[in-house]
Every structure is written in C-alpha cells, then in structure tokens.
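For reference, the structure discussed in these notes is given below.
Of the protein chains in this complex, all but one are displayed in their positions.
Naming follows writing order (A, B and C), and every chain is counted from residue 1.
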Amino acid sequence: MSTTAFLTDSTLCIGCKACEVACKEWNQISEDGYEWSGHSYDNTQAVGHSTWRHVKFVENPVEIGLGGNSGEQLPAWGFSSDVCKHCEVAGCLEACPTGAIVRMEFGAVFVQPDVCNGCSYCVVSCPFGVVQKNEEDGRAFKCTFCSDRQKAGLAPACAKACPTESIKFGNLEELRLEAQLRVKELEARGIHDAVVYDPLDTSVKGIHALFLLRGDPRSYNLPPHPEVPTTYMKKGWTSAAIAAGVMLGATLLAFLGERR
Amino acid sequence: MLPKLLSRWPLVRQIQTGGDGTGPEVMTERTHTLGPRTNGAQVARSVCPYCGVGCGQLIFHKDNKLVSIEGDPESPISRGRLCPKGADSFELLTHPHRELKVKYRRPFSTDWEDLDLEVAMDMIADRVWKSREKSFVETQDGQSLMQTKAIGHLGGATLDNEENYLIKKLFTGGLGMVCVSNQARI
Amino acid sequence: MAENHPVGFQWVMEARHKGAKVIHVDPRYTRTSAMADYWLPLRAGTDIIFLGALINYTLTHDRYFREYVVHYTNAPIILREDFRDTEDLGGIFSGWDKEKQAYSPETWLYEGAPSADSPSGEKAGHSQAGGGHGKDRGGEAGRLYKYNDDPTLQNPRCVFQVLKSHFARYTPELVERACGIPKEKFLQVADVFISASGPEKTGAICYAVGWTQHSKGPQIIRAAAILQLLLGNIGRPGGGILALRGHATIQGSTDIPTLYDILPGYLPMPFFGSDSQKLESYIKKHGSETGWWANFDRYIISLLKAWYGDAATQSNDFCFNYLPRVTGDHSHFGYWLDMADGKMEGLFVMGQNPGVGAPNAKLQRTALSKLKWLVVRDFVETETASFWKDSPEVQRGELNPKNIATEIFFLPASGHAEKDGSYTNTQRLVQFHEKAVDALGDNRSETWFVYHLGRRLKAKAAKEPTPRNAALNALTWDYNTHGKHGEPVVDEIDGEINGYRVENRTLVSGYRDLKNNGSTACGCWIYSGMMPAPDENKARKREPHGLYGHGWGYAWPSDRRILYNRASARPDGKPWSERKKLVWWDEEKKEWTGHDIPDFTKKKPPDHKPDKDARGDDALAGDKPFIMHPDGTGWIWVPSGLKDGPLPTHYEPLESISSNPLYPEVPVNPVAKKMERPDNPYAFEGGDARFPYILSTYRLTEHHTGGGMTRYLSHLAELQPELFAEISPELAAELDIQHGEYITISSARSAIEARALITARIKPLLVEGRNVHQVCVPYQFGYKGLVTGSVPNDLLAISEEPNVRIMETKALVCNVKRGRLPQGKAGLEVWKEEMRRPA
Partner (left out) sequence: MSRVPLPEVPNRLPDVESERRLNEIRRTAAQSGMVTAKGVTPVGAPFPQASPETGYYGVPLLKEPQWTKEVPLYFFVGGAAGAAAVIASAAHLFTQDDDLVHSARWVAAAGGILSPALLTLDLGRPSRFLNMLRVFKLQSPMSVGAWTLTAFSSFSAAAAFANAIRQKLDSTPVYVLENIAGALATATGLVMASYTGVLIGATTIPVWNNNIETLPPHFAASGMNSAVSILELLGHENSRSLNLLGMAAAGYESLEGLMLETKRTRINEPLRKGKSGWIVRLGGVLSGPLPLALRIAYAITGNKKLRRAASWSSIAGSLLTRFGWVQAGHASAKDHRIPLELPESVPKVGMSSHELADMHMKMA
C-alpha cells in the first residue's frame, strides 16, 4: 500500500467545519465543551484529544471590493483545517514506550487504544501539540487518519465530507506535486502569497498532512521549525553518561578517602 | 505452549524481526484486523434533512439500528459531500435529548405528564371535532364557504411531500381548515 | 452560499476554478465573501437600488443581449397610454387606490390586451385575500396574448423604453449615496457581471431566501430576473437565478403546499366571491386562454377526483364546493394575530419552531397561551412546545402557567431515516429517502399521524352525514398500512400524486394524460410523471448520467433540469454557441433535442406561427420559450399578478434609518402591511433616534433555522455555543464596547443580550454622508437545548410583504448598549426605558 496523505488547501476552504463534525461523528468523539471563545468563529481552539480536525479562522484587514480570492491582499477571512500531521519522523511515535503508537502500512501514525497506557510522553513529544491525553479516560488520543476506513480502502471521514475538496486525500508524493502545481496556478492567477507548509528541511522530514496557505503559516499556529525531540537525545545521553561517570567516580573517590 | 505464549510478547517479535518497536511487530490483533464499522451493514439511500440543496446520504444500519450516516458519492448534487449539519445527521437521530414519549400538559398545569399515544390520538381527534363543530360555517351570503378558521396548522418545510399532501388533503380538503401555513412562503 | 449551502457551493468553487468570477454582495463579509473575487457590502434593504443600477448600466451602455431580449422577452411590447410610472407620480404607479391602499392593475396591461371580465370585479392574482402563490399562471387580469410590439425597441411606450426611464436615476452615484458602495467599486463589479452575457457566456445569480425577506422581497427577485433577462441568462446553462432554499423540501412545501391560498400544483384556492361559486367561473378566472395554463381545468378537475373519488362527478362540479373558501389573510401571520386576539381554538405545529424562528417571537409564543389546545410534533421539546413553562415571558411574569388554559399534546416525530418519503430540493428535484430503521418509542411520521387522525375523524363523520361532513365522508382515505406501527404505504400516496385513470386505477405517464372530464385523478399535476408505473417511482432512481444528472431523482416538470431551456437555442432553433448548447431543434428528426429534456412541445418547430384563434400551447409561436406565460415571453414587465407594481422600485425598509432617497413622499412600499398594533409596534419612519443602527439577522453554517435540529446536538452546539452579535470596531469604539462582553440590543419590540463579536468584517458604510452601522445577529438561539441564548427574533416585527406575505427580517433598526440584559422583570424594564428615550 502506498503512503497516503492529506493536502488541506486553504484557498478552497470555506470554513464550514464539516470536516470537524464528520470526524467526530465517524470516530464518535465527545464535544469539547460549550465555550464561546471570541476568536472569530473558532470555538474549539485547537486539535486535542476530543477534536481531531479543527478549523482555524484568521481575520485580516477588509477592503470593500475585494473578496478573499483576490490576490491584492491576504483574504480578509482565512480558514484552514488543522489535523495531525502524521510526520515522516513522528515525535509521538518515537517517544511511545509501550508500542501503542504504530506506523500503519499506509504511513499513518496510529495510537492503538487497546495498548496506550496514558503515560502522556507522546503529549510532550509532539512538535505540533496534536496528541493529548483524555484525563477522564486516561489514554492519549489523536487523529487516526481513519485507519479503520483506510484499511478498507475508504477515504478518511473528513476528506470525504469536505464540500469543496479543500481536504484532498491521496498518495503523498502525488499530493506534494499537486501542492506545488497549485501554488504555481495561484501565482498565475495573481495570488503570490500562497505557500505549502511541509517542513521537509527539519528533523520532522516532512509531513503527511500538507497544508496550502496564504501568508505566514504562523498566523495559523504552524511552527516554522518543528523538531522531533529525538534530535536532542544524543546530547542528552552523552551528558547523562558523563554525569553517571562523574557521579560514580566522585562516590568512589569519596569513599576511597575513607578506606582504612 | 511457552514459545506460543512468548510469541505474543511484542518484545519477542521485535527481537525476531529486528523492528524498532513502531511497526507490525507491536500491533495488536485489533489493529491488524481494523475495519470500518459499516462493514456488513445494510445501506438505505437517503437525502439530507437540513437545507434545500438535497445532498445524497447513505444510511448504514444493522439489526434495525443506525450505524452511520455518510454522503452518497453517486449523488450528482453532492458527490458524497456533506456540510457540518448533514455530517451530524447520525447524532440528529440518536442524540439523548430526542423525545421518545408523548407528553401531555393539562390546562393550568405547571408540568408535563405521560400519555399513551393512542389515547392522545383519540383526544386530539375529539378536540379537532369539537372545535370544528363549533366554528364551521357552511355558507355566507348564500354562497358556499365550508370553512373553519378556529383551527390552524403550521408545518415545517422538512416534512415529506407525501406528508404535506395528506395534511393539505385532510385539513383543507376534508376538514375545511383554511388557516394552513408553512415555512415556505415563496 | 458558502455559509448556508456549503455543499451546493462546491459548484461555485468549481466554476471559479474554471475561470468564473464570483461576486458577493452582502452587508457582512461572510465565508462566501472569503471565496469570492469581489465583495461589496451594502446597506441592508437597498438591494433594488443596487440591481436597478446594474440594469441601468446594462441599458445605458448597450450591454444587453439584444437578440435574446427582442425575441424572448416582453421588452418590445407596447404599454398602455394611461400607464404612469413611479418616476412620474413620485413613488407610486398608476392605478393607486388611496382608500383601499391597493393598486388596480388595469393600466399595467399591454396595449391592446383586453381586460379579463370578472363577475366580482376582482382581478385574479390581485385578490386581497390571496397570498400570491402560483402567480406564474400569469395574465389572468387580461388577455395578454393580444399585444402590439416594436422589435426595434424604439417606441417610447415599449417595455424596454419604460424600463430605461424607470431606472434612469439608479446611477452609480445613487449606489454610493444610498447603498454605501463606493462608485468606482460598483462600476468595477458591474462591468464584470454584465460581461457574463451573450452567445458564449452566461452568468448566474444565486440568492438565499433572506433576499426575499424584505417588505419588497419578491420585487428584489424581480429586479434580478429583469437583469438576467436583459443579459440573456435565463433558460441557458450556467445562467438563471437560483434560490438557495433553507429547508430540505421547502420547494416541495409550495409545490404540494400546506399554504392557505393554493392547492397542489400552484392551483389557487377558491377565494370567497361570486366567481368562485361555480367550477366553471373559477376556471375561467384563474385559467388562461393561451400558454400552458390553458390546461388549468384538467389539473383542478383531476385534483378534485383524487380527493373526492367517486363522489366527484360532472353533475356536482366534481365536489368543487367541498373546498373551503378563502375569506382573508389566513397565512401564518394573519391567523397568528387572530390567535393572539383569542379568535382560535386549536393549532397543529409540525416540525417548525415559531417560538424562536418566527419574527416577533415573543408575540408568537404569547399568542399560543390563548389557544384551547395545541399539538406540537417535533424531535425535541421545542420552545414552541414549552412556551408555558420556561419562556422569557414566564420568567418575566408576563405569563403564568397557572393562568394558561392551553391543553398541549407533544408528539415525538420520526426522522428521515425512520420513514419513507420524498423531499424536493431547491432545484425542483424530487428525491426519495428510504426508511432504514423503525422509529423508536412513540415516534411516528406525519403520514402516520395525519392518516390515523383522518381515520378517526372520518369515523366520526360517517356517523353524522351532514352537509358539513360531506367532504370528509367523500375524502378518499383508503391507503394501505404496513410495518410495526401501521405506517401508510408511501408509494400509494405517490401514485395518487402522480395521477391515475379512474376506471382502472392505472397510473398516468405524465400530465399530458390528464383529462378535464373526470376520467383521471391527480394529486399534484406538476409531479405527474414521477411514478408512471407502480414499481417505478422515479424519485427513488439513483442512476445518474449525463451533464445534468438525469436518472437521479425526478425534476418536475417532466424531469427537466433547466426550466425554459428553449431559450438556450437561438430563435431559429440552433444553439447560441457550441460552448453553451443545451437544447436545440433537430432539423432531420424535426424535433427538439439536447442534453436536457426540452421544456417545449417536442414537435413544435422554431418557425411555428400560431393561427389567429389558436388556444393553449398552440397559440405560442416557436420562438416563445416561456410557455407558462400566456404570451410566451420572459417578463421584464409584469402586466398582471404583482400587487406592488409591474417594475421593482426602491422603497426603504419598513423600519429604516433613512428616508427614501428617490421618493421622499413614499418612504416604504405602500402596499406592504406593517400589522402595527400594541404587541407589534414599530420605530418611527425615516429615522428614529432611539434606534440609530441597522439590525440584520442571518443564519450560521453550524446551526439550522430556529436551532431545534442543531442546538441539541453536541457536535454542532460546541461550534457556535452562544449568541453573539457582529459589530464593527468603529461602533465598538464609539460605544466603548469590549470584545466578548455582553451587549444589550433593543428594538421597538423587545430587548435581547448577546456577546459582542467585534470584527472588521462588518464595515460602517458611508451613506448620505454619514457613517451607518449595521448590527448583525444570527437568529438561531433560544432558551432550550445544549446551548442557549436570547431569542433574536424577539426583536423583529411581524410584517407582510403584499405579494407573498413574507416578513422583513434583514433590515430593521435597533439600539446597542454595553452590559447584560437583567433576568426576569428587570429585563422588561430595561427595554421600556429604551422605548421612553426621545425619538
């Protein structure tokens, strides 16, 4: 089976949140609470254990005459549907001590709910703040990439529901290419601020949920340089080894002095 | 026995395969056999009950129970897609706040009480009959009127065409009710 | 459209991808604006000025599609000499009867078209009692197939020239002054839209039903229709005007109406009066001599046969007198006000929630307390069902359950997966939804409810065979039932709707089979053909093919996907262009053919010239695509059928911050009804200092109408969990409002509270040299459900537009101030205080 991926194209997203609901319906996840945030129309705030797809709303200056498809300025209202990135090198996957998190044959990073023990080490290992422990249930949850559906050859629920094909689902390399072509196409249409978010040059080595956005990805809470925490490990273990050695030496030395 | 037991320990499989603990060697039976819960379900072809676009829906059901509601990819209108409301149709039909019992409120009462459905139907028929008897006008100025204005109907525009047909036929054609209205104006 | 019809919007996105330009005109910058190429905000309620200016621009720049206009519209037709325009009379058309506050449409007729004679003197389509549905029978007021025309469009009295002068003052400057759209922005957009015209191009106008919710709503749509006719965009692929309707079968609910003034298939209810005593005079009044409506008699007689069966015979006028007569305004608002005055006893509310969803919701709820009995059928205990228990009126002490005599029955209703049935979508497409599972508990479908209620009532009537019970006794009600709950067989109902031959009950294959002698029965003629055989319900069909999805469901009439598609071919029958071909004349086979089913008599050649005394469809020439009209033309000018004028004219909303810039003497639509009374008061006309801001309501993607189908659902409720009001940063600064804090919004009817969502997407508009602020509130909250909030519809007034009795919801006036609305009685005091301020 080839590696599958999402390409979430913000220039086609109408912010309807169908993905968010379709995801919750299919995966039978509970609501997030009924808090009004005042952050434009975004009341679910971020992906987490009970929100696996999440639509972000970004407001920019408005000008009479200009719709969001105009290239003259950033769209006055931008939407982008966030999701687990299913990183090429995934922090959560590396960190999981139980083997609960696995890489499926189609590349998804999947938390096996029957194994996860809720150690929540994955929570602090995700550079995108995706995976989260459900405190009531005691286990960690995140987007499964609809692995149950994918196993049967079905598209993930969010991509299927998306009314405007803003969420494309398909082969990773094909979508990577498509994203580049789309940026070129937008260029040709006079939209010069479109970018593809796919951190290939960081230790994450690319993601399986690509995003096409207009403007700075940081407005959409996407980090410029996400790093997999394992990159820090070498330094850490070296330093731990030295510390252990020094500690052993110092102890021996201290007691050696007491030898009669 | 023991080797078999040991082979169920992912660590052993990990050592055998040389895996790094993220692949098939650590997957459980559940993960290996994962599949959509719509597997083996029956499918009814349906239409979204929310707005007027009329998106196609597939209703998956098993043993007289709903399993899932999804867009119908064959629909030339919606091509399998749904909006957030349409995508939430399953919850619409299964949420815990849906009423499943008749509720009756006596005049001047401060609370609901239970009522049997058939009894309720009889009582409603009695009320309709009494109000109609009292208010029905057969003629006015020697011209046929055949009308009652004492009973009204207000229908939602999510009622089926067949339902509307029966309502109009019985209420207007049979009972002579003229105060029959609907969300649909234009 | 992206907001409320996201899935339909995919086609707009696809068109955009193929190079179409998307223009969005809305007071708010919405999710649709975000996808559009151009966004223009306008002052709510000034739509006709905007559209009028587009019309004016099209005419003055000679950008109309001349060949289309000359052949297919009534632009060349010459009008009567005694017609006077609003431009001549300062805001009213000729025919105004000041006493009756109504128009006589006589002078609007074509020159040479004799007025139809009517014993009652009342013109069909202009009946005071009528609610105006089914007006496209058209032309009943006169014999409109007789007219004089000037194909050069030069005659000063031809429709074209009258149109030109009528809209001459609708200039870009006026748009800037009155709508608040800068002139150059308007001109830029006007040029883009008007370019979508001609043989190679088309443009479409899509609107949500909010556009109709104005005191001149249908005239707004008319203005759009005029523009589209001028640009040749009707009946052609990629053209048209698409109403994006808000409910699953709101189209079906007018086709097979539960409305007071029409019968199924847009046949008018008999209005009380001398010309409705006999079937013959009724047919004469409402039928038409030419055009498709000449078949009117077949349809009404077949309907009577379907309802009254064997009892309906030639000798008793097919039981025509069993039908009740309409004596006045029995529409929702008409009878609701009667209810408020204690004039009604009982009410059925099925699947609607007027306690939240209807204007002046406070009055809607309070009126219910005057009923003897009320039956509510819904999924959940709606605000309507529980008005006596936990409404704001109860909290404020205005209502006390202990004093409310209303006996209430709440019956839970089945959902779409629990019953068989069909919906008609916004494109007239009838689609069947199959039953998947049995309904739980006491849940039943409306067919079950009505059928079994009818059974009980018929049993009572059978015991008392009095004249008043004759209709009930004759009513055909012999549907078979099936299943656990004894549900009526829906296909049998569809068979009756489709129509059958009385003698052997075989189904007819379409409305062309229907007869006027009682040998056929048909429940709704426009749906005839949907079920030509017992095992062939086309609404169930799921085999789409071709460009237009034929084979999927059934689009009435006759499975035509684009109405009046004869207009997609040139007068000589050839497609306008290869790119835009849809239906054309096949010279070899001598018949119309194409990608869609031709909306035209198949064998009628393009060069058909009618005989002098031809009647019906034969009377229409081969180049007249608009077959439902007696003259076969697309109506730029409406000679008969509209109560407020043959052309759209700008009037201010019933509540406005400004006076009418065009006609200072006639501020609002003179025919609109304000239904003003103590429980439905208004702000002063022309600017009321107490209410300096425009109030507009709208729907959110995440909720559905009054919220009964969404506010109880966790996955939707969490997405929009609280009522908010969108205001501009400028207004917030002026009123010192902080983002997210509660504000109190008041109108002449009531006061509500909402969270302030301050956003630059709402722009103050420069209107008549001053900044005008618009306050936009989603109307979908109430006091029941997982997420609750004030009921914004409490702020709105009940009003009736004259043609279809629709209310004005998009343009009213309000005041805004910081702080919450106190609970209970104190809240009422706050509103009273607002009202006492100097006007």
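Here, a residue touches a chain if its C-beta (ideal position, glycine included) is under 8 Å from a C-beta of that chain, and two chains touch if they have at least 3 such contacts.
Keep in mind that this is a model prediction, so the values were computed, not measured.
For the omitted chain, the shown partners it touches in the full complex are A, B, C.
Between the chain not shown and the residues A:Ala5, A:Cys96 or A:Val109, the one that touches is A:Cys96.
In the complete complex, the residue from A:Asp9, A:Glu25 or A:Glu59 that touches the missing chain is A:Glu59.
The set of subunit B residues touching the chain not shown comprises 9-11, 14, 20-22, 25-26.
By the touch rule set out above, subunit C reaches the unshown chain at residues 657, 659-660, 664, 667, 674, 676, 681-682, 684-690, 692, 729-730, 732-734, 736-742, 757-760, 764, 768, 770-771, 819-820.
Not every partner is drawn; the one left out touches subunit A at residues 35, 37-40, 42, 45-46, 48, 56-61, 63, 91, 94-100, 115-121, 123-133, 135, 138, 215-216, 218-221, 223-227, 229-230, 232-233, 235-237, 239-240, 242-244, 246-248, 250-252, 254-260.
Simple rule for what comes next: only the chains that are shown with their structure count from here on.
Looking at B-C alongside A-B, one finds more C-beta pairs in contact between the chains of B-C. Subunit A and subunit C have centres, each the mean of its CA atoms, that are 45 Å apart.
Subunit A and subunit B have Cα centroids separated by 35 Å. Multi-chain contact residues of subunit B (touching two or more other chains) are listed as 69, 78, 81-86, 88, 91. Across the assembly, subunit A contributes 16-18, 20-21, 25, 163 as residues in contact with two or more other chains.
Residue ranges on subunit A touching subunit C, taken from their complex, read 12, 14-18, 20-21, 24-25, 30-36, 38, 40-41, 43-44, 59, 61-62, 64-70, 75-79, 163-165.
Those residues of subunit A whose C-beta lies close enough to touch subunit B in the complex are 16-18, 20-22, 25-26, 93-94, 96, 99, 101-103, 105, 110, 112, 114-115, 147-149, 151-152, 154, 157, 160-163. Taken in their complex, subunit B has these residues touching subunit A: 10, 21-28, 30-31, 34-37, 39, 68-71, 73, 78, 80-88, 90-91.
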